[in-house]
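All protein chains of the complex are present and in place, except for one that has been dropped.
This part shows subunit A:
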(Lines give C-alpha, C1' and ligand atoms only; values in the text may rest on other atoms or scores of the structure.)
Protein backbone atom coordinates (compact mmCIF):
# COMPACT_ATOMS: atom_id res chain seq x y z
CA UNK A 1 0.00 0.00 0.00
CA UNK A 2 1.16 3.50 -0.69
CA UNK A 3 1.85 5.96 2.12
CA UNK A 4 1.78 3.34 4.84
CA UNK A 5 3.57 5.63 7.24
CA UNK A 6 0.96 8.31 6.68
CA UNK A 7 -1.89 5.97 7.52
CA UNK A 8 -0.08 4.65 10.57
CA UNK A 9 0.58 8.15 11.87
CA UNK A 10 -3.00 9.03 11.09
CA UNK A 11 -4.24 6.05 13.08
CA UNK A 12 -1.95 6.79 15.99
CA UNK A 13 -2.48 10.50 16.22
CA UNK A 14 -6.04 11.13 15.03
CA UNK A 15 -7.83 8.05 16.31
CA UNK A 16 -5.56 7.69 19.33
CA UNK A 17 -6.10 11.26 20.44
CA UNK A 18 -9.86 11.15 19.97
CA UNK A 19 -10.02 7.87 21.87
CA UNK A 20 -7.84 9.27 24.62
CA UNK A 21 -9.96 12.32 25.17
CA UNK A 22 -13.18 10.38 25.06
CA UNK A 23 -11.78 8.00 27.70
CA UNK A 24 -10.58 10.90 29.82
CA UNK A 25 -13.90 12.61 29.67
CA UNK A 26 -15.72 9.42 30.62
CA UNK A 27 -13.26 8.78 33.44
CA UNK A 28 -13.65 12.32 34.77
CA UNK A 29 -17.44 12.08 34.78
CA UNK A 30 -17.35 8.70 36.38
CA UNK A 31 -14.93 9.84 39.07
CA UNK A 32 -16.94 12.95 39.79
CA UNK A 33 -20.12 10.90 40.13
CA UNK A 34 -18.52 8.31 42.33
CA UNK A 35 -17.06 11.04 44.53
CA UNK A 36 -20.43 12.79 44.94
CA UNK A 37 -21.92 10.25 47.33
CA UNK A 38 -21.86 10.71 51.08
CA UNK A 39 -19.54 8.31 52.79
CA UNK A 40 -21.35 5.15 54.07
CA UNK A 41 -20.35 5.86 57.71
CA UNK A 42 -21.69 9.37 57.44
CA UNK A 43 -24.89 8.11 55.81
CA UNK A 44 -25.31 5.73 58.74
CA UNK A 45 -24.55 8.59 61.17
CA UNK A 46 -27.28 10.75 59.61
CA UNK A 47 -29.76 7.86 59.70
CA UNK A 48 -28.81 7.26 63.32
CA UNK A 49 -29.52 10.95 64.10
CA UNK A 50 -32.98 10.39 62.61
CA UNK A 51 -33.62 7.28 64.70
CA UNK A 52 -32.30 9.02 67.82
CA UNK A 53 -34.56 12.02 67.27
CA UNK A 54 -37.57 9.77 66.74
CA UNK A 55 -36.78 7.77 69.86
CA UNK A 56 -36.35 10.93 72.00
CA UNK A 57 -39.58 12.35 70.65
CA UNK A 58 -41.45 9.16 71.37
CA UNK A 59 -40.10 8.37 74.86
CA UNK A 60 -38.89 11.67 76.27
CA UNK A 61 -41.06 14.32 74.67
CA UNK A 62 -40.52 17.46 72.67
CA UNK A 63 -38.55 19.35 75.32
CA UNK A 64 -35.85 16.70 75.35
CA UNK A 65 -35.83 16.67 71.57
CA UNK A 66 -35.36 20.44 71.54
CA UNK A 67 -32.33 20.24 73.78
CA UNK A 68 -30.97 17.31 71.77
CA UNK A 69 -31.36 19.32 68.62
CA UNK A 70 -29.57 22.22 70.26
CA UNK A 71 -26.66 19.92 71.09
CA UNK A 72 -26.66 18.41 67.62
CA UNK A 73 -26.53 21.82 65.97
CA UNK A 74 -23.64 22.80 68.11
CA UNK A 75 -21.82 19.54 67.67
CA UNK A 76 -22.10 19.47 63.89
CA UNK A 77 -21.91 23.27 63.37
CA UNK A 78 -25.02 23.32 61.27
CA UNK A 79 -28.74 23.75 61.63
CA UNK A 80 -31.23 20.93 62.24
CA UNK A 81 -34.95 20.81 62.72
CA UNK A 82 -37.80 18.36 63.05
CA UNK A 83 -40.87 19.08 60.96
CA UNK A 84 -44.19 17.62 60.38
CA UNK A 85 -45.29 17.51 56.81
CA UNK A 86 -48.82 17.43 55.80
CA UNK A 87 -49.60 18.29 52.24
CA UNK A 88 -53.15 19.37 51.93
CA UNK A 89 -54.54 20.04 48.52
CA UNK A 90 -57.40 22.53 48.45
CA UNK A 91 -59.73 24.23 46.03
CA UNK A 92 -61.06 20.86 45.13
CA UNK A 93 -57.75 19.62 43.80
CA UNK A 94 -56.02 16.36 44.54
CA UNK A 95 -52.50 14.89 44.34
CA UNK A 96 -51.68 11.47 42.94
CA UNK A 97 -50.56 8.99 45.59
CA UNK A 98 -47.34 8.41 43.76
CA UNK A 99 -46.38 12.02 44.29
CA UNK A 100 -47.32 12.07 47.93
CA UNK A 101 -45.26 8.93 48.52
CA UNK A 102 -42.23 10.42 46.88
CA UNK A 103 -42.58 13.92 48.25
CA UNK A 104 -39.51 15.03 50.18
CA UNK A 105 -38.46 18.12 52.05
CA UNK A 106 -34.74 17.50 51.63
CA UNK A 107 -32.31 15.13 50.01
CA UNK A 108 -32.15 11.50 50.96
CA UNK A 109 -28.80 10.34 52.32
CA UNK A 110 -28.19 7.93 49.38
CA UNK A 111 -28.53 10.69 46.85
CA UNK A 112 -25.47 12.23 45.35
CA UNK A 113 -24.48 15.72 46.30
CA UNK A 114 -24.08 18.39 43.62
CA UNK A 115 -20.52 19.29 44.25
CA UNK A 116 -20.71 22.35 42.05
CA UNK A 117 -22.95 24.06 44.65
CA UNK A 118 -20.91 25.85 47.24
CA UNK A 119 -23.61 25.52 49.89
CA UNK A 120 -24.29 22.19 51.56
CA UNK A 121 -27.68 20.67 50.80
CA UNK A 122 -30.40 19.99 53.35
CA UNK A 123 -30.75 16.31 54.21
CA UNK A 124 -34.01 14.71 55.22
CA UNK A 125 -34.28 11.66 57.40
CA UNK A 126 -37.90 10.59 57.60
CA UNK A 127 -39.34 9.14 60.84
CA UNK A 128 -41.07 5.79 60.65
CA UNK A 129 -44.55 7.45 60.63
CA UNK A 130 -43.50 9.14 57.34
CA UNK A 131 -45.07 12.44 58.29
CA UNK A 132 -42.33 13.66 60.64
CA UNK A 133 -38.87 14.35 59.41
CA UNK A 134 -35.50 15.35 60.72
CA UNK A 135 -34.03 18.05 58.46
CA UNK A 136 -30.39 18.85 58.78
CA UNK A 137 -28.05 20.83 56.62
CA UNK A 138 -25.30 18.43 55.65
CA UNK A 139 -22.46 19.02 58.13
CA UNK A 140 -19.32 20.26 56.44
CA UNK A 141 -17.29 17.29 57.70
CA UNK A 142 -19.62 14.93 55.83
CA UNK A 143 -19.48 16.77 52.51
CA UNK A 144 -18.01 14.34 49.90
CA UNK A 145 -15.59 15.17 47.06
CA UNK A 146 -12.77 16.65 49.10
CA UNK A 147 -10.26 15.08 46.65
CA UNK A 148 -12.18 15.96 43.49
CA UNK A 149 -9.88 18.86 42.65
CA UNK A 150 -6.82 16.58 42.77
CA UNK A 151 -8.60 13.93 40.75
CA UNK A 152 -9.48 16.54 38.15
CA UNK A 153 -5.93 17.86 37.92
CA UNK A 154 -4.66 14.33 37.52
CA UNK A 155 -7.24 13.26 34.95
CA UNK A 156 -7.35 16.42 32.86
CA UNK A 157 -3.69 17.51 32.91
CA UNK A 158 -1.26 14.93 34.24
CA UNK A 159 -2.69 11.82 32.64
CA UNK A 160 -3.06 13.25 29.08
CA UNK A 161 0.39 14.79 29.44
CA UNK A 162 1.91 11.43 30.30
CA UNK A 163 -0.02 9.49 27.68
CA UNK A 164 0.68 11.98 24.88
CA UNK A 165 4.36 12.06 25.83
CA UNK A 166 4.46 8.29 25.57
CA UNK A 167 2.69 8.46 22.21
CA UNK A 168 5.18 11.03 20.94
CA UNK A 169 8.05 8.91 22.14
CA UNK A 170 6.70 5.82 20.41
CA UNK A 171 6.12 7.70 17.16
CA UNK A 172 9.52 9.33 17.41
CA UNK A 173 11.18 5.97 17.88
CA UNK A 174 9.20 4.49 15.04
CA UNK A 175 10.37 7.19 12.64
CA UNK A 176 13.84 7.76 14.01
CA UNK A 177 15.07 4.18 14.20
CA UNK A 178 15.23 3.74 10.40
CA UNK A 179 16.39 7.33 9.95
CA UNK A 180 19.24 6.71 12.36
CA UNK A 181 20.20 3.60 10.43
CA UNK A 182 20.15 5.66 7.28
CA UNK A 183 22.26 8.35 8.91
CA UNK A 184 24.82 5.78 10.03
CA UNK A 185 24.86 4.25 6.57
CA UNK A 186 25.30 7.66 4.94
CA UNK A 187 28.18 8.44 7.28
CA UNK A 188 29.80 5.10 6.58
CA UNK A 189 29.32 5.60 2.84
CA UNK A 190 30.85 9.06 2.92
CA UNK A 191 33.81 7.60 4.79
CA UNK A 192 34.38 5.29 1.86
CA UNK A 193 32.62 2.08 2.89
CA UNK A 194 31.00 1.68 -0.50
CA UNK A 195 29.36 -1.66 0.28
CA UNK A 196 27.09 -0.37 3.07
CA UNK A 197 23.34 -0.90 2.50
CA UNK A 198 20.27 -0.07 4.61
CA UNK A 199 17.40 -2.22 3.33
CA UNK A 200 18.39 -5.47 5.11
CA UNK A 201 17.95 -3.73 8.49
CA UNK A 202 14.45 -2.58 7.64
CA UNK A 203 13.09 -5.82 6.26
CA UNK A 204 10.24 -5.87 8.80
CA UNK A 205 8.85 -2.57 7.60
CA UNK A 206 7.23 -1.64 4.38
CA UNK A 207 6.51 2.06 4.16
CA UNK A 208 7.83 5.42 3.01
CA UNK A 209 10.99 5.01 5.05
CA UNK A 210 11.80 1.64 3.52
CA UNK A 211 11.32 3.28 0.16
CA UNK A 212 13.81 5.94 1.21
CA UNK A 213 16.18 3.20 2.27
CA UNK A 214 15.72 1.44 -1.05
CA UNK A 215 16.45 4.70 -2.86
CA UNK A 216 19.58 5.15 -0.79
CA UNK A 217 20.67 1.60 -1.57
CA UNK A 218 20.03 2.14 -5.25
CA UNK A 219 22.11 5.30 -5.16
CA UNK A 220 24.88 3.59 -3.20
CA UNK A 221 24.86 0.70 -5.65
CA UNK A 222 25.16 2.98 -8.64
CA UNK A 223 27.79 5.25 -7.15
CA UNK A 224 29.93 2.40 -5.90
CA UNK A 225 29.70 0.78 -9.32
CA UNK A 226 30.65 4.04 -10.99
CA UNK A 227 33.59 4.53 -8.65
CA UNK A 228 34.72 0.96 -9.14
CA UNK A 229 34.44 1.23 -12.92
CA UNK A 230 36.23 4.54 -12.89
CA UNK A 231 39.11 3.12 -10.86
CA UNK A 232 39.28 0.12 -13.14
CA UNK A 233 39.20 2.33 -16.21
CA UNK A 234 41.93 4.56 -14.86
CA UNK A 235 44.13 1.57 -14.05
CA UNK A 236 43.51 0.03 -17.48
CA UNK A 237 44.04 3.31 -19.26
CA UNK A 238 47.40 4.00 -17.64
CA UNK A 239 48.37 0.45 -18.45
CA UNK A 240 47.32 0.87 -22.08
CA UNK A 241 49.20 4.16 -22.37
CA UNK A 242 52.45 2.54 -21.33
CA UNK A 243 52.98 0.72 -24.61
CA UNK A 244 52.67 3.72 -26.96
CA UNK A 245 54.67 5.86 -24.53
CA UNK A 246 57.49 3.34 -24.53
CA UNK A 247 57.39 3.19 -28.32
CA UNK A 248 57.52 6.99 -28.47
CA UNK A 249 60.57 7.06 -26.19
CA UNK A 250 62.22 4.45 -28.41
CA UNK A 251 61.37 6.37 -31.56
CA UNK A 252 62.90 9.53 -30.08
CA UNK A 253 66.09 7.56 -29.43
CA UNK A 254 66.00 6.34 -33.02
CA UNK A 255 65.78 9.92 -34.28
CA UNK A 256 68.53 11.11 -31.93
CA UNK A 257 70.88 8.37 -33.07
CA UNK A 258 69.84 8.88 -36.66
CA UNK A 259 68.71 5.30 -37.18
CA UNK A 260 66.10 5.34 -39.90
CA UNK A 261 64.70 8.69 -38.67
CA UNK A 262 61.95 8.92 -41.26
CA UNK A 263 60.36 5.68 -40.14
CA UNK A 264 60.83 6.65 -36.50
CA UNK A 265 59.00 9.93 -37.09
CA UNK A 266 56.15 8.09 -38.72
CA UNK A 267 56.11 5.80 -35.72
CA UNK A 268 56.00 8.84 -33.43
CA UNK A 269 53.05 10.26 -35.29
CA UNK A 270 51.12 7.01 -35.30
CA UNK A 271 51.77 6.34 -31.60
CA UNK A 272 50.68 9.87 -30.73
CA UNK A 273 47.54 9.30 -32.74
CA UNK A 274 46.90 6.01 -30.89
CA UNK A 275 47.21 7.83 -27.58
CA UNK A 276 45.03 10.66 -28.77
CA UNK A 277 42.27 8.30 -29.79
CA UNK A 278 42.62 6.39 -26.57
CA UNK A 279 42.27 9.50 -24.46
CA UNK A 280 39.37 10.82 -26.48
CA UNK A 281 37.56 7.48 -26.38
CA UNK A 282 38.13 7.22 -22.64
CA UNK A 283 36.65 10.65 -22.09
CA UNK A 284 33.63 9.79 -24.20
CA UNK A 285 33.25 6.52 -22.33
CA UNK A 286 33.48 8.30 -18.98
CA UNK A 287 30.88 10.78 -20.15
CA UNK A 288 28.50 8.06 -21.31
CA UNK A 289 29.09 6.12 -18.08
CA UNK A 290 28.63 9.05 -15.76
CA UNK A 291 25.68 10.76 -17.34
CA UNK A 292 23.90 7.91 -19.13
CA UNK A 293 22.58 10.45 -21.63
CA UNK A 294 19.65 9.78 -23.91
CA UNK A 295 20.66 10.85 -27.41
CA UNK A 296 17.62 11.40 -29.59
CA UNK A 297 18.00 14.53 -31.66
CA UNK A 298 18.60 13.07 -35.11
CA UNK A 299 16.46 11.57 -37.82
CA UNK A 300 18.42 9.87 -40.58
CA UNK A 301 18.64 7.00 -43.01
CA UNK A 302 20.41 4.05 -41.41
CA UNK A 303 21.31 2.50 -44.76
CA UNK A 304 22.99 5.68 -45.88
CA UNK A 305 24.97 5.77 -42.66
CA UNK A 306 25.95 2.12 -43.10
CA UNK A 307 27.00 2.72 -46.71
CA UNK A 308 29.26 5.57 -45.67
CA UNK A 309 30.82 3.56 -42.85
CA UNK A 310 31.31 0.47 -45.02
CA UNK A 311 32.94 2.54 -47.74
CA UNK A 312 35.46 3.93 -45.26
CA UNK A 313 36.07 0.50 -43.78
CA UNK A 314 36.69 -1.02 -47.22
CA UNK A 315 39.23 1.69 -47.89
CA UNK A 316 40.93 0.99 -44.56
CA UNK A 317 40.98 -2.82 -44.97
CA UNK A 318 41.37 -3.40 -48.72
CA UNK A 319 42.57 -6.97 -48.18
CA UNK A 320 39.34 -8.21 -46.54
CA UNK A 321 35.88 -8.52 -48.03
CA UNK A 322 33.13 -6.47 -46.46
CA UNK A 323 29.74 -7.46 -47.82
CA UNK A 324 26.37 -6.12 -46.87
CA UNK A 325 22.76 -7.06 -47.51
CA UNK A 326 20.70 -3.96 -46.87
CA UNK A 327 17.31 -2.64 -47.95
CA UNK A 328 16.88 0.53 -50.02
CA UNK A 329 16.47 2.79 -47.01
CA UNK A 330 15.60 2.58 -43.32
CA UNK A 331 14.47 5.76 -41.64
CA UNK A 332 15.51 6.07 -38.01
CA UNK A 333 13.97 8.78 -35.86
CA UNK A 334 14.83 10.22 -32.45
CA UNK A 335 18.27 8.71 -32.47
CA UNK A 336 21.82 9.96 -32.75
CA UNK A 337 23.71 9.64 -35.97
CA UNK A 338 27.06 10.36 -34.30
CA UNK A 339 26.63 7.83 -31.47
CA UNK A 340 25.17 5.10 -33.66
CA UNK A 341 27.67 5.80 -36.45
CA UNK A 342 30.64 5.60 -34.13
CA UNK A 343 29.29 2.42 -32.52
CA UNK A 344 28.71 0.65 -35.84
CA UNK A 345 32.03 1.88 -37.17
CA UNK A 346 33.83 0.44 -34.16
CA UNK A 347 32.00 -2.86 -34.46
CA UNK A 348 32.72 -3.25 -38.17
CA UNK A 349 36.34 -2.20 -37.70
CA UNK A 350 36.68 -4.66 -34.85
CA UNK A 351 35.18 -7.43 -36.99
CA UNK A 352 37.56 -6.65 -39.85
CA UNK A 353 40.54 -6.60 -37.52
CA UNK A 354 39.71 -10.04 -36.13
CA UNK A 355 39.07 -11.51 -39.57
CA UNK A 356 42.05 -13.00 -41.45
CA UNK A 357 42.98 -11.46 -44.81
CA UNK A 358 40.93 -12.56 -47.82
CA UNK A 359 38.11 -13.56 -45.48
CA UNK A 360 34.75 -11.89 -45.18
CA UNK A 361 32.79 -9.70 -42.81
CA UNK A 362 29.09 -9.54 -43.50
CA UNK A 363 26.61 -6.87 -42.45
CA UNK A 364 22.95 -7.83 -42.63
CA UNK A 365 19.71 -6.19 -41.64
CA UNK A 366 16.31 -7.40 -40.48
CA UNK A 367 13.15 -5.64 -39.42
CA UNK A 368 11.09 -7.66 -36.99
CA UNK A 369 9.42 -7.50 -33.58
CA UNK A 370 9.12 -3.73 -33.73
CA UNK A 371 12.85 -3.25 -33.95
CA UNK A 372 15.61 -3.11 -36.49
CA UNK A 373 18.29 -5.74 -36.11
CA UNK A 374 21.73 -5.30 -37.53
CA UNK A 375 24.09 -8.28 -37.55
CA UNK A 376 27.83 -7.98 -38.15
CA UNK A 377 29.47 -11.39 -38.70
CA UNK A 378 33.20 -11.88 -38.88
CA UNK A 379 35.25 -14.93 -39.78
CA UNK A 380 37.66 -14.63 -36.91
CA UNK A 381 38.29 -17.05 -34.11
CA UNK A 382 35.24 -16.04 -32.11
CA UNK A 383 35.24 -15.62 -28.36
CA UNK A 384 34.86 -18.30 -25.66
CA UNK A 385 31.18 -18.45 -24.73
CA UNK A 386 31.72 -17.49 -21.12
CA UNK A 387 33.42 -14.26 -22.19
CA UNK A 388 30.78 -13.10 -24.64
CA UNK A 389 29.51 -10.38 -22.34
CA UNK A 390 32.97 -9.43 -21.08
CA UNK A 391 34.08 -8.17 -24.47
CA UNK A 392 31.93 -5.08 -23.86
CA UNK A 393 34.09 -4.16 -20.87
CA UNK A 394 36.76 -1.53 -21.49
CA UNK A 395 40.16 -2.92 -22.48
CA UNK A 396 39.03 -6.53 -22.22
CA UNK A 397 41.40 -9.08 -23.71
CA UNK A 398 40.48 -12.68 -24.29
CA UNK A 399 44.08 -13.82 -23.97
CA UNK A 400 44.64 -11.83 -20.80
CA UNK A 401 41.57 -13.33 -19.23
CA UNK A 402 42.69 -16.82 -20.14
CA UNK A 403 46.18 -16.79 -18.68
CA UNK A 404 47.97 -14.34 -16.47
CA UNK A 405 51.19 -14.49 -18.48
CA UNK A 406 49.36 -13.13 -21.46
CA UNK A 407 50.39 -12.61 -25.02
CA UNK A 408 52.48 -15.73 -25.27
CA UNK A 409 51.87 -15.82 -28.96
CA UNK A 410 50.34 -12.52 -29.90
CA UNK A 411 48.98 -12.46 -33.39
CA UNK A 412 49.59 -9.55 -35.68
CA UNK A 413 46.03 -8.35 -35.58
CA UNK A 414 45.11 -9.03 -32.03
CA UNK A 415 44.87 -5.63 -30.39
CA UNK A 416 42.32 -6.83 -27.92
CA UNK A 417 38.98 -5.12 -27.89
CA UNK A 418 40.26 -1.83 -26.55
CA UNK A 419 37.48 0.63 -25.99
CA UNK A 420 35.61 0.17 -29.25
CA UNK A 421 33.02 -2.36 -28.10
CA UNK A 422 32.70 -0.80 -24.64
CA UNK A 423 31.91 2.51 -26.30
CA UNK A 424 29.57 0.87 -28.79
CA UNK A 425 27.68 -0.80 -25.96
CA UNK A 426 27.04 2.49 -24.18
CA UNK A 427 26.38 4.47 -27.34
CA UNK A 428 23.75 2.01 -28.48
CA UNK A 429 22.21 2.12 -25.01
CA UNK A 430 22.16 5.92 -25.30
CA UNK A 431 19.96 5.69 -28.41
CA UNK A 432 17.70 3.16 -26.71
CA UNK A 433 19.05 0.03 -28.38
CA UNK A 434 20.78 -3.12 -27.22
CA UNK A 435 23.86 -5.00 -28.34
CA UNK A 436 25.00 -8.56 -27.75
CA UNK A 437 27.66 -10.89 -29.04
CA UNK A 438 27.22 -14.52 -30.08
CA UNK A 439 29.46 -17.08 -31.67
CA UNK A 440 28.19 -18.83 -34.75
CA UNK A 441 29.16 -22.28 -35.86
CA UNK A 442 29.91 -24.02 -39.14
CA UNK A 443 27.96 -27.09 -40.22
CA UNK A 444 30.64 -29.30 -38.68
CA UNK A 445 30.17 -27.55 -35.35
CA UNK A 446 33.36 -25.52 -35.38
CA UNK A 447 33.28 -21.99 -34.14
CA UNK A 448 33.19 -20.02 -37.38
CA UNK A 449 33.33 -16.52 -36.00
CA UNK A 450 31.70 -13.88 -33.90
CA UNK A 451 28.47 -12.09 -34.64
CA UNK A 452 27.48 -8.85 -33.02
CA UNK A 453 23.74 -8.25 -32.95
CA UNK A 454 22.51 -4.70 -32.59
CA UNK A 455 18.84 -3.99 -31.97
CA UNK A 456 17.57 -0.49 -32.55
CA UNK A 457 14.02 0.56 -31.69
CA UNK A 458 11.86 1.91 -34.52
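Details
The criterion applied here is as follows: a contact is a pair of C-beta atoms (placed from the backbone, for glycine too) under 8 Å apart; a residue touches a chain by one contact, two chains touch by 3 or more; residues count from 1.
We adopt the following convention: contacts and distances are computed from a predicted model.
For the chain of the complex excluded from view, the name given in UniProt is "Transcriptional regulatory protein CpxR" [choices: "Branched-chain amino acid ABC transporter permease", "Fatty acyl-AMP ligase", "Putative mRNA 3-end processing factor" or "Transcriptional regulatory protein CpxR"]. For the options A:32, A:301 or A:360, the residue in contact with the chain missing from this view is A:301. Checked against the full complex, the one of A:342, A:355, A:379 or A:451 touching the unshown chain is A:342. Among A:212, A:275 or A:438, the one in contact with the hidden chain is A:275. Residues 269, 272-273, 275-276, 279-280, 283-284, 287, 293, 300-301, 304-305, 307-309, 311-312, 315-316, 337-338, 341-342, 345 of subunit A touch the missing chain (whole complex, contact as defined above).
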